[in-house]
Structures are given as C-alpha cells and as structure tokens.
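Apart from one protein chain that is not included, each protein chain of the complex appears where it belongs.
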Amino acid sequence: MSHIRKRFNAPANKKLVQFTSSLPFDRRLYKHDIAGSIAHTKMLAKQGIISLKDANCMIEGLNDISSEIEKGQFIFRDELEDIHMAIEARLFDLLGDLAGKLHTARSRNDQIALDMRLFTKEAISQTLKCLSDLQQSLVVVAEKNKDVIMPGYTHLQPAQPVLIAHHLLAYFEMLQRDAERFSDVQKRTDIMPIGSGALAGVAYDIDREFLSHELGFRKISQNSMDAVSDRDFVIEYIAAASLCMMHLSRLAEEIIIWSSAEFNFIELDDSFVTGSSIMPQKKNPDAAELTRGKTGRVYGNLIAMLTTMKAQPLAYNRDLQEDKEALFDSVDTLLASLEIFAGMITTLKIIKENLDRSTGGDYILATDLADYLVSKGENFRNAHGITAKLINYAAKKGKALNQLNLGEYKRLSPLFNKEILAISKSSSIATKNIVGGTAPQQVDKAIKKAKEIILKSKKGGF
Amino acid sequence: MSHIRKRFNAPANKKLVQFTSSLPFDRRLYKHDIAGSIAHTKMLAKQGIISLKDANCMIEGLNDISSEIEKGQFIFRDELEDIHMAIEARLFDLLGDLAGKLHTARSRNDQIALDMRLFTKEAISQTLKCLSDLQQSLVVVAEKNKDVIMPGYTHLQPAQPVLIAHHLLAYFEMLQRDAERFSDVQKRTDIMPIGSGALAGVAYDIDREFLSHELGFRKISQNSMDAVSDRDFVIEYIAAASLCMMHLSRLAEEIIIWSSAEFNFIELDDSFVTGSSIMPQKKNPDAAELTRGKTGRVYGNLIAMLTTMKAQPLAYNRDLQEDKEALFDSVDTLLASLEIFAGMITTLKIIKENLDRSTGGDYILATDLADYLVSKGENFRNAHGITAKLINYAAKKGKALNQLNLGEYKRLSPLFNKEILAISKSSSIATKNIVGGTAPQQVDKAIKKAKEIILKSKKGGF
Amino acid sequence: MSHIRKRFNAPANKKLVQFTSSLPFDRRLYKHDIAGSIAHTKMLAKQGIISLKDANCMIEGLNDISSEIEKGQFIFRDELEDIHMAIEARLFDLLGDLAGKLHTARSRNDQIALDMRLFTKEAISQTLKCLSDLQQSLVVVAEKNKDVIMPGYTHLQPAQPVLIAHHLLAYFEMLQRDAERFSDVQKRTDIMPIGSGALAGVAYDIDREFLSHELGFRKISQNSMDAVSDRDFVIEYIAAASLCMMHLSRLAEEIIIWSSAEFNFIELDDSFVTGSSIMPQKKNPDAAELTRGKTGRVYGNLIAMLTTMKAQPLAYNRDLQEDKEALFDSVDTLLASLEIFAGMITTLKIIKENLDRSTGGDYILATDLADYLVSKGENFRNAHGITAKLINYAAKKGKALNQLNLGEYKRLSPLFNKEILAISKSSSIATKNIVGGTAPQQVDKAIKKAKEIILKSKKGGF
Partner (left out) sequence: MSHIRKRFNAPANKKLVQFTSSLPFDRRLYKHDIAGSIAHTKMLAKQGIISLKDANCMIEGLNDISSEIEKGQFIFRDELEDIHMAIEARLFDLLGDLAGKLHTARSRNDQIALDMRLFTKEAISQTLKCLSDLQQSLVVVAEKNKDVIMPGYTHLQPAQPVLIAHHLLAYFEMLQRDAERFSDVQKRTDIMPIGSGALAGVAYDIDREFLSHELGFRKISQNSMDAVSDRDFVIEYIAAASLCMMHLSRLAEEIIIWSSAEFNFIELDDSFVTGSSIMPQKKNPDAAELTRGKTGRVYGNLIAMLTTMKAQPLAYNRDLQEDKEALFDSVDTLLASLEIFAGMITTLKIIKENLDRSTGGDYILATDLADYLVSKGENFRNAHGITAKLINYAAKKGKALNQLNLGEYKRLSPLFNKEILAISKSSSIATKNIVGGTAPQQVDKAIKKAKEIILKSKKGGF
C-alpha cells in the first residue's frame, strides 16, 4: 500500500507484492469484513469517538461497496494486499478523507481475527446442518430396510449376522459425535477479538461488549496478545473435519466394496454414478471414491496449519496469513462431501437377496452355538472348544449347520437338545437384545431416538 | 494362542507371532484390564450368569495377578498375543477351568475398547492437573514481575510496549483453551462399551448400566458396531495434545530467543539448563528445545492414527491395534513436557534491566503519538501519516522522541501540545485500559481471574 | 554429566535428566559409536595426535566395552545422558585418565551425525535385501500361476480381463522404484561428517579421508555447520519408507478383499493367518491388516521429523535428538512388514476357479468389441457407441455376449463378422501384445526381466 511504503527508498519488489498479497483468497471474507466494519462504526459513534453523521456516511459507503462486490462490479487490485485495504481504498474513492476514520481503534491484526471467526462460525452452522441431513438419509434407509439381515464383518470376514439398519446406524453415531465436536469448536470460536489492536489493546474508550452483542458473539477475548495470534479455532475446525472425513471414508469404502460385482449388496442410483464410455454395465461409485481420496486433503490441511503455527513467537507474524486457504478448502471439501453423501445414500438401493445369500453358509452362527452351550451351564471357553469341533466336523462332512441332526450335535456335547435345530440368522439377531445390540426391538428404539435427535437438531436445538 | 490355532494345519509363523503381538506395549493396560474384568465378574454374578462363589474366586485370582504384575513377578510371554490373553492364561494357571468363565458375554473387541477408554480417562485427568500447574507457574511469574515493561513484538520487531505479565498471561489463555478441549474429549471418552461383544451385541442378560456405574463411566455406548470400531476418542486426545504442544512450542521458542546473548531477557535456573563441557558461560535451554522438537512427534502420532483409521470398513479390523503406541507416546510426551515447563517457568529469572533497555529507543511509542492526534480530533489515517513524518524527522536528526521539543512536534501538527512531552512507555501501557489490554489495572484483574480459575480447577471443579 | 555440570549452582532437576536423556533409545547405536571411536583413535595415532600405545589401549578398552554390551553385562545409567557419554564413562573406569583422549578433535555433534549415518547405511542395505526378497515372492507366485486370468478392476468394478501374473508384477514395479529410491538415499547418507567438530570444524590436523575410508564411506562432508545440523538423510529414508508402506498398503488391501468370502480369490496359508476362538472357518488376514494400519505410523514418523526440523536456526539444536526414535521405528516397521509379506505371498494359494467365475459374465469384453470395430475401420467413438448399444441389448435379453448370434451383432453394425463369435477372455488378453501389456508373451518377458533384476540385486549389483 502506497501510504505505508512511501517512506521506503524502493518500491516493493513486484514478486514480493504477488507473494504476500492475500487478496486473491481473502476477498471471500468481504461480507464478514464489512459486517465487522459497520458494527465498529456504529460503536465508534455510540462512544462519541466519531460523529453520528460521519458514521452514517461511512456505513452507507460500506453498504455500497458490499453491493458492488455482490454485483461483481468491484475491482480487486492485488497491490492492495488484502481485503481490508481493498475496502478501505474504495471507501476513500467514495467518501474522500472521511474514510480515514474507519480504522480508528482497530488494527488489521484484530480485524482479520474477527473476520476469520465470523467465517468459521457460519461454516460450523452449515456443517451442523449438513451433518443432520446425512444422518437423516441414513435413518431413512435404515428404516426402509429394517428387516434386512446382512453378514456383520470383522477383518472383512463374515462374523455374525446383523441388521443392515444396525450397521447404518453405526454411522449415525459417528456423525453425532462429529456434530458434538463442531458444537464444541463453536464455543471457542464464538469470541469477539476487536479491541486487541495490533497486540497491546487499544487506547480508545471503545465498548467491546456492545460490539460483541452487535455481531452476535457469545463473549469477548481476555488477552489482546493471545487474541491476535490465536488460530486454535481454525485448527479445531479442521481437526473435527478430519475426523468427519475419516468417517465418510469408512462409509465410502463400504459403498465401494458393496458395489463390487462380487459383493453386489447395493446399487447406487444412476444419478450418483459415472460410467465408462464403453461398458454400459459399469457403474462407478466415483463420488465415494473421490470422497475417500479427499480425506487426504483435509488431513493435509490439518498438518499444514499445525506446522504453520509451530514455534511462532508472540504476537502477530505474517505466517498467520496461511490460515485462510487451509480453512476455506476444508470447509468446502467437507460440506460438498456431506451433501453428496446425503444424496447418494438416500437414493441407493439395497439388494436384499444378495445380502441374504452372502452370509455364506450358516457357520456365521458359530457364536450362537457357543452361547447356547453357556446358557446350558457350559464354561465359556469349553463352549468355544466344542463349537469349533462341531464346525470342523460339519465342514469335513460338507454340511451346513442346519443339515446336522441332533445326534451329530449331541456327540459333541450332551447339553445340546432339539432347540438347537431352530437356530437361524433371525434367532441369532433376536438374542442380541441389549442396549446397542442388533436385535430388532433395539434397532427400532435406536431409530426412534435418532429421529428425535435429528428433529431437535433441525430446530437448531442441538 | 494355542486354543485358537489348534484347528489350523500349521503353527503360526514365528515372525507373524512377533509381528502381531501387542503384549510388548499393551501390558501397560493391565490395571485397566483387570479392573474391567473384576467389574465384569461382579456383574455376571449379580445377574446370575455365574455363581457368587465362582465370582469371588475369579476376583481373588485377578487381584493376585495384579499383585504379581506390580511386584514384577509376572512373566509376559509374547506368544500370548495381548494383555487379555496373558491375564486369562495366568488365571487358568491359578484357577484351572474356572478361568474359562472370565470371558463370558465379552469379546476382546469390546474389552480392548474398554481398556483404552479407562486409560484415556485417566490420562485426561492427569493432563488437566499438569495444565493447571503450568498455568499457576505462569501466574506466579507474571505477578512477581507485574511492573516489568517489555517490547511487544509483531514480526519479531518491537511494536508497542507491554507488561511482561500481559505477555505471559497470553499463554495462560492458550492453556485454558487446552483444558477446555481436554474436558470436551473427556465427554466422548467417558462411555462404557462392554456389551457390544465382537460386533453385534451379546446374547446374555447383562446389566450394562451396573457395569458403567461400577467403572465410573458417564454413560453407555448406543451401537455395538460403532463401539468396537470407534477410536475417535484416541484421535481427539492426540489432536488436543497437538494443539497444546503447539502452544508449548511457541513458549519454547520465546524462551530460546529470550535466553540468547543478544536478547538476554531471562536467565533459566541452573537446574533447568544443560551446559557445554568447556564453556562455563553457556547455558543451553535444552528442555525448551527438546519440547519444541517433540511437537513434531505428537503431530506425527495424530497423522498416524488418522491415516490408520482412514477407509476401514466396519467393524473391528486388526489395523486398530495401532492405536496404542500412538496414544501412549502422546500422553507421555505431553505430560512430561508440561511438567518440565512448570518447573522451568517457576524458576526462571526475568532480567528487568535488559527488557527495559531493549525496547530499543522510544520509536516504539509511534502508535501513541497517532492515538494522541486522533484524541485531539485528527483523522486516523492522517494521524498515522503525521506520526510517520515525525519519526522520519527524528531518525534523520538522530534523536529519540523524548529529545524532541514542542516546536519540532508542532511543525508537523498544531494539535500537539505540551502533554506530548510526557509520553512514555508507562503512559503508553496505561492507555490500553480495556478488557484484554495491557494496562496495569487490566492485568491485575486478569491475574486475579486466573487465580480463581486455577483454584477452581484444583478443586476438580473445572 | 557431572564434569559438565559442576560449575552450575544447582544439580540438574531430576525430571530434566529423565526428559533429556537419550540413552534409553540411542544405546541401540553402541556398535556404530564404538566403530566410529575405534576408527577415530586409529586416525589420531596415525596423525601423531596421540601415541600408538595409547591408541592400542583405547581400542582394546573399546572392544571390551563392546563385548560387555553384547553380553548384556553393561549397565546403562540414564544420568549419563547418551551413548557417547555412557561409553566414555566406562572407558574411564577401565583406563583411567587415558580415556580423556577419546574425544580429541571430535564433538558429540559430529559424533552423533556419524553414528546416525552408519546406522542408516546399514538399514538401507537391509531394506534393499528385503525388497528383493519380496519381489522374488511375487515373481514366484506370478510364474506359478501364469495362465490364470482374473478380472482387471478400475473403481473396483471389473473392467478388462488380465493375467493375475500381470497384476502381481505391477507390485514388482513399485518395489523396484522403492529400491531405486533407497539407493538414491544411500548416496546422500554415505557421507562422513567427523571433522566438523561442534560446528566450525576442528583445530587439529586430522585425516578425514582416512577416517572416511576406514569406516567405508563414499565421501566426506563439505561444510561443518551443515554437517552437524543435517538430518535430510533421516527424512529421506522415512519418505522412501512411506512410499514403500503405501505400496504394501495397496497390496494389503487387495489381499484383504481377495480373502473375503465374497471374492474368495486367494487362500492365505494357515501359518500366516490368525483365527477366531470360535469360528474355525474364519481365517483373518491379520498381517495384511496390521501392515495396512502401520502405514499410518510411518507417515507419522515422516511428519514428526519434517516438523521437528522446521525453522531451526543453525547449527546444532537439542531438537535434533528427536531424530532417533522416528528413524528406528520406521526401519523396524518397514523391515518387519516386508519380511511378513514375503512369507505371506510365497505361501498363498490362488483359487483359479473363483477368479475365472468372478469375471462376472463376458461383458468385461466390451472394449474388445469396440477395438474389433475400429480394426474394421470404424471411428473410435462410434465403435464405443455401437458396443454400448449391443451390451444394453444383451443385458435386456439376459444373454451373455457368447450367447448372441451373428445376426444380432450385425443388426448393430455390418462390420461385425463371424470372427466376433470367437472373442473370449483369452483372446482379449492376447491382443494386449505390447510392452507393458497383459498378453502372455509380454508377461513372460516381464517375468524373465524381473528375475534378472532380482539376480543382479542379490549379487549386490543393484
């Protein structure tokens, strides 16, 4: 900026101007910057630091600039370095010298802290909305397929039968933790930093609580040096986003595996797949793959910001300028991924018959046999041993469990009686009748509870 | 484990046994594992799943094993794979077949989730204690040096004078956010997972709420598949630790710079430095350097866990075994760093005269001149322009501001009058009399408030 | 160390001693440290800096210490801070004052740089050996299953048939790049730093080239300040290891997916799986899962070291001590993973009939139809369009391609003639007869070439 540089003996090197300008990306903060300036101007007038008349002119000018930007008429000139200076310069065009009062009792250091906090608060609200939408998609699909049994996997090996609704609700839980985390981040973002000045506080009788209230903040910052150098809230957002992307990557992986010809558990809707130019049967789960890939991007942003903040002495250093792109990219990536998933999940079709088939014989009921023996008084480890022998026997005979007769059972343990012949995937599921278990009545309760949580969230009552 | 492998046609490859065994590091969880087993046994008896007599024998056996481990008499055999099997195997030695009842209605999948949660809860308590101790050290030093003025830096260039107490309290604020974050992590850690079984829930009439209460948990998990595959709490702890280490790295950087011969603002106590074998004047701030270095280690653990969890299908996969070392190392590193810092800060000496001297001429008061002009009615940007000219003039003359006479001031603006001659670092600081500012009465209030927070925290009343 | 600290007014704080001691992990460098000291002693004698007699005593003493450590008779005392001081202290026990000559013309700063370089060189050799072994396993399995056709996947959807040998050889290529990378790292590791002293070089007439030759280095370092503060080689090793673990994680993922009941393409040998205590049919690919998980750990070590090195001023800072554990853990993890994979791959069984079956109908030949049309003169994009229509038609009729008659083909393009009825997975593969393609003769050549590379590598002639 000319007024800052004029005392130097040389103009800024052109590459330096380009290297240090944040205007190409911080222009995105114009709304927040102008909102902050308007509130600040009101406050200056209220405190008698500037006149009411001046304040009204300035606010009008700021509103005009806002309109210009919205209409695409504003010219962003890189040499103006950042969004604050770009707006101030335009205000000088519109109002002349009066514009020089805009930055009274304020520094770019506390101003950018304000803008970033306003942006992040908004981003968190949008994130909570998107999380809730995706939760709803999961609940809808879970409820629609309440009776569908699938193999529950450990090590990607069939382990025990579960309801697919139960499986999907596991993701509801993950997203619920995500929502709680973002709400926690909100608490530490929702703090008004203006009044911190460059680093020491300001020498004007300003009303910080008024500003805080005017801009909708919960409270004001308590230490000026901390306030201008704190970017914890940016890192916290990206950390919460990383966890959320990790959850989406798990769901993405399952969608990809389930869409394979070999599993063939689900069919994605035509509107959510891409194709090959030649193989009509091919439906590629690109959105899931891309989201899985984008997980890396958000992790990268997290490391970028943590590294940038490492070992910086107080207070403001120019390194802090790096906070913007990492945050913007994380917000954009997360919101887009959540939206895509909500659409993709809502429209996917579950292929019940393949889920049934694929439970791969009834050896998946082995645990149930052991539990049966324990219920008859057998020691747990012994019950496991007997079951193992039984399944080895069946495998050698090439029989499924439901092809064994009672005699064959009894040869391995006298505790078996004819009830054992009725054992099935359904009966197995029914026995897991405990809070958090996969029994139908438990899953029903979980769906009901999930709906209540979504409803509460939609009402903003997180 | 032999009883698991005996049906295979080949013994496990020796390298595989070594590769997959977690006993070398998860033995550290023995206390939590045994506590979980004792509570589980009590619950099984209460529910009539095992007899009270059996339960008492088993609990006695478990207590004996605990003693053996504490006394260093327990032999950990790697081929037993993990701490659960090591303890069960020993219980078989002690009790014979009865030991086979220990794992009734429990799987290693929910058991390890329990152990990790108990461990993390304990780690969070210790972390909160250490954070509070370091906060106290900062407050003690701040209060002891309440009157000491230092240059406040931006870009590591002197910008405005501040109280060193104000500077130190910026770190109090950071640590306070850290404490809040760890408390938030606690909420999502404090959840009892037993009853989830391998993945589907268990088929026994167990009392999950009893278990939860017995083990001191806040609530029980709501979805079994989520509960056995969720390691969010581990990542959250490490993410919070990363932010905290980042804060320590900033303080470490300042301690290192302030200890340099050129700054010479502080002197670390002899008990907290290391020396060179030959240069007696050399006092190396090794603890600060090492902590700055260890920041990378905790960031690394964060990326390790996030990467490990990426794209894992439900439910339990062996990848999850990797959670332990990353968590243990993060806890150990953070606790040790916080303790070292508390000691180092408490005992450091602030060299008042150097802080005074180094404020490097009184050009650091430039902002105050501009604020003065604004208070006399000058437009903010004009006031900046006039001040810049004045300081250019003084620099050309080789004079400090306090060597200028009123005439020289007035040549640049008629608004200057003799009050301006009284301007000083003290008067500058006094004007920042706003919440969060560096004025002495504000810093006094901040110290008072900080002490209350520490007191509350010591009472466990975070 | 007492002789360093005695001038301080206070003993080191006990926590500081523990916090700063590297002996618990750098003891692993004893061999390298002693080898360096013996070479150094020889050189000092050769240059007349110490007498030959003294040198011989010192070398004998060092060899004795080496034996003590190997036999487990050496007592590592944490208060001795690091392996250099631990060995020196023991040498004083054995030789008295003479031991005081050991560190002539050497500092711990260049000494630890030497030890780390010796360790890394050795680790690279072992890594190259293990890479070659795993390559061999892949080639053996590829050759043994040369005729087996499998579906080649994109987006985990069947795309075109390929030979499984071709698929496996893709990993041969990845590992070959890994080997090249490690060899490149070797070039920059293989540099002898002694003579750099603490940071400025030493004031003795030492013979650096002699030392370099004695210790088997390729060349000597060119700038003392760089030499004591450079850890690029550590980061390079871990970066190369990260890429290699990434490759293993891809192969691990395939092994896990192929081992699923739904794919069932391979069967791991009993000696390389773990089981469930109750489900005898369950063979968990734990080694693959754990390796996939451990990928995160090595990535974490990479970020740890990059972060630790960030923004350190020259020359030696205590932060550098953090280099050891990150390197050691990366080496251990990579070597163990490569070894486990070599065993697991060599012993796995490919289930030919399932690979055949699962190519999921012959729609996987769609590209071949289009290529056929192009060969008959059709424009490429049109050929794709016609093929798409044909497959849509077949799908609607519920027919496989080989169930269509020539008339049905001709209805969509007159260019089809009876040759088209002979199209098959084998014929498809045969057409990819281009370097790098999946045609049998190309794969044969690739296997032959791979064997030559392995042979050359085994001869150390990488």
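When the chains are written out, they are named A, B and C in that same order, and each has its own residue count from 1.
Throughout what follows, a residue touches a chain if its C-beta (ideal position, glycine included) is under 8 Å from a C-beta of that chain, and two chains touch if they have at least 3 such contacts.
Fair warning: this is a prediction, and the values are worked out from it, not measured in the lab.
S.K.: Where the complex has a chain not shown, which of A:M43, A:A239 or A:M305 is the residue touching it?
M.R.: Residue touching the chain left out of view: A:M305.
S.K.: Any idea which of C:E143, C:D226, C:E267 or C:E408 touches the chain not displayed?
M.R.: C:D226
S.K.: Of the residues A:L320, A:L373 or A:V443, which one touches the chain left out of the display?
M.R.: Residue touching the absent chain, from the options given: A:L320.
S.K.: With the missing chain put back, which residues of subunit B would touch it? List them for me.
M.R.: Where subunit B meets the chain not shown: residues 151, 154-159, 256-257, 259-263, 276-286, 289, 303, 306-307, 310-311, 358, 360-361, 363-364, 366-367, 370, 381, 384, 387-388, 391-392, 395.
S.K.: May I ask you to list the residues on subunit A that touch the chain which is not drawn?
M.R.: 1, 3-5, 7-13, 15-16, 18-20, 269-277, 280, 284, 286-287, 289-290, 292-297, 299-310, 317-322, 325-326, 336-337, 339-340, 343
S.K.: What is the set of subunit C residues that contact the non-displayed chain in the whole complex?
M.R.: 3, 7, 97-104, 109, 152-156, 159-162, 166-167, 169-174, 177, 180-181, 184, 187-188, 195-206, 208, 220-227, 229-230, 232, 235-236, 239, 242-243, 246, 249-250, 252-254, 257, 292, 295-296, 299, 302-303, 306-307, 309-318, 367-368, 371, 374-375, 379-382, 384-385, 388, 392, 428-429, 431-439, 442, 446, 449
The rule is short, and it goes like this: only the chains that are shown with their structure count from here on.
S.K.: On a C-alpha centroid basis, what's the spacing between subunit B and subunit C, in Å?
M.R.: Computed from C-alpha means, the inter-chain centre distance equals 33 Å.
S.K.: Suppose each chain is reduced to the average of its Cα coordinates; what separation in Å results between subunit A and subunit B?
M.R.: Computed value for the inter-centroid distance: 24 Å.
S.K.: Two or more other chains touching the same residue: where does that happen in subunit A?
M.R.: Only 154-156, 159, 257, 303, 306-307, 310-311, 367, 381, 384, 388, 392 qualify.
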